[in-house]
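Here the complex is missing a single protein chain, while all its other protein chains stay put.
Note that the chains are named A and B in the order they appear, and that numbering of residues resets to 1 at the start of each chain.
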Amino acid sequence: MFRHTPLRYATLAVLAAGMFAAAMTAEYFGLEILTEIAILAILVLALDMVAGFGGMVSLCHGALMGVGAYAYAVLAAKAGLAPPVAMAAAIAISGACSWVIGAICARSHGIYFIMATLAFGQMAYSYAFDSAALGGDDGVSGIPRLDLSAIGIDLNDGQSFALFCLLALAAAYGAAVIILRSGLGRSLTGIMHNEQRMRAVGLVTWRVKADVFGLSGMIAGLAGVLAAQHIMFVSPGLLAWTVSGEALVVVILGGLGTLVGPLVGAVLFVLLKHEISNVTPYWHLVVGVILVAVVMSRANGVFGWIEARVARWQAPRVISSRKEQVKNA
Amino acid sequence: MLETRNLDKSFGAIHVTRDVSLKLERGERRVILGPNGAGKTTLFNQLVGELRPDTGSIHLAGEDVTALPVATRARRGLSRSYQKNTLFDGLTVAENLALAASVATGNAMNMWTDSLAKPEIRDIVDDVANQVSLIPYIHAKVSEVSYGVRRQLEVGVALATRPLVLLMDEPTSGVGPEMAKGFHDLLNNLPRDLTLLIIEHDMDLAFDVADTITVLNYGEVVFDGLPEQARGSQLLKEIYLGSWEDA
Partner (left out) sequence: MSQDLGFWAVQTLNALQLSMLLFLLSIGLTVIFGLMHFVNLAHGSLYAFGAYVAASVASVAGFWAGFIAAPIAVAVLGLVLYVTLIKRMRRSGPMPQVLITFGLIFALLDLTRIIWGDLALGIEVPAILSGRVSVLGVEYPAYRLFIIALGAAIYAGLASVLARTQIGAMIRAGVDNDAMASCLGINVERLFFLVFCMGCALAGLAGAVAAPLLSVTPDMGLQILIPTLIVIVIGGLGSLKGAIAGSLIYGFVQTFGAALAPQLSSILIYALLAAVLVTRPTGLFPAKG
């Protein structure tokens, strides 16, 4: 069950302060990286919601993000809808697609669930790749950013857009926390621990899975909308299964089922990628080796490892204070 | 309250339930006895909907529920506990109870409010924890409490759905005689209007709780009556006690 611990609050505060400071001080390239981090962080939040709290390891979240990006691109750039309307519609569309996928896959478990979501993701990828309406291999360009000039903000400015994405990240985090702490989110965690028993106490388990998967898809769709606005261009590569795979890697590197961990993972992943790319063109090799090492270590990612260490450090103190109570009694 | 009419089920050539007709009145406490493999758990699985009977029907509070899925029957008031602990192992005792209570109170699909913080759910959790003596362990993780406590929680989760009929599959299986006795006291203290159907292996313990007794053998009802009659029944001794001593 999700709950905030002092460590999680502290980590959130450090992340928020660090990102805000970076947004205020960074140059062009730094702002690009910051925006990339914020968008990836939103995507991995969505993935951790279902994978870490529902055991639904999805390999289609990259594609769901792509659905959001394409929906926004087509509605805003081709159909000429106003950006805010297109944004809301795009999020709703990816949520709806996600709900349907979640409902269909709800019966599958373990490796079959992974494969089934992979299949749906690839279906979307192939469709985008072959569809003339979506620009095929060339994608869609000329995507407008949200126009906030009414309140004196120009999102075409890198810094404003980075701050906008950070705000969206904060909103997505808030939404994820509310959902995970709600009755629905708790039911999902119950299903992860014992689906048969949840059914036996009267829960329609596929509905819970589909609903949370749909909500998670909306958050992934938000990431997609922002990604489309960020580079002002979408291409089928956005929906490739490796994007989903990378998101899963980030969740694992950060700490599955901690919600805060994946945020840490997103920061580390993007920074690492850029740092390694500066040194060698073979950054995949480095990430691959790190991933293997993290999984082999059996720690729950970087943040999970820290949490475990802190818990171990606290445990002896609790025991010793109990012993003292016994003595005093 | 709960009624079965001519329930029949086979797995291939094995006839596991033969023409079982039972009728439980509201507040009745019935114990099902029978040797291993008599079809007791299979009967439970059909009652709650985890298995479909081949023929026959099941009625809950006057309504035919034979075709309804497990979850719907549970929401209509038919709850069960399992012979093998079927709990949410990574969660605390309170969270286990709250999950069941949130379904019963219609909070399980709510997207906004924290179900654990709702007073109506907390009340059920406290109430059930009290009924099955779980108060001292309420914030412990299931994986950290003893087997006996988990057996209590197994019944507790079923109770937290606020059922009309509670089916218990060997609630005392695997616990020592001392604890089993305590368990039966606990069952005797449950509200009198709750209908109980209990699978029990130990005859003496069964007589502690039962208003009525049903004996199954090879999927068939071979005895249906009061405990006193059961105690004296020659047929029962042969079928049930015979195989009991063999085992």
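Basically, a contact is a pair of C-beta atoms (placed from the backbone, for glycine too) under 8 Å apart; a residue touches a chain by one contact, two chains touch by 3 or more.
Since this is a predicted model, take the numbers as computed values, not measurements.
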Query raised in the report: What chains on display are touched by the one that is not shown?
Result: A
Report summary line: Touch assignment to the omitted chain, from A:2, A:120, A:213 or A:303, lands on A:120
Query raised in the report: Which is it among A:2, A:53 or A:129 that touches the chain not included here?
Result: A:129
Requested in this report: Against the chain that's been left off, what residues of chain A make contact? List them.
Outcome: 57, 104-105, 107-108, 110-112, 114-116, 118-120, 122-123, 126-127, 129-130, 241-242, 245, 248-249, 252, 256, 281-285, 287-292, 295-296
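In this text, only the chains that are shown with their structure count from here on.
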Query raised in the report: How many Å are there between the centre of chain A and the centre of chain B, using C-alpha atoms for each centre?
Result: 42
Report task. Mind listing the chain A positions that touch chain B in their complex? Result -> 1, 178-179, 181-184, 186-187, 189-190, 193-194, 196-205, 207-208, 211, 215
Query raised in the report: Any idea which chain B residues touch chain A in the complex?
Result: 48, 50, 70-72, 74-75, 79-80, 82, 86-91, 95, 98-100, 102-104, 107-116, 157-158, 160-161
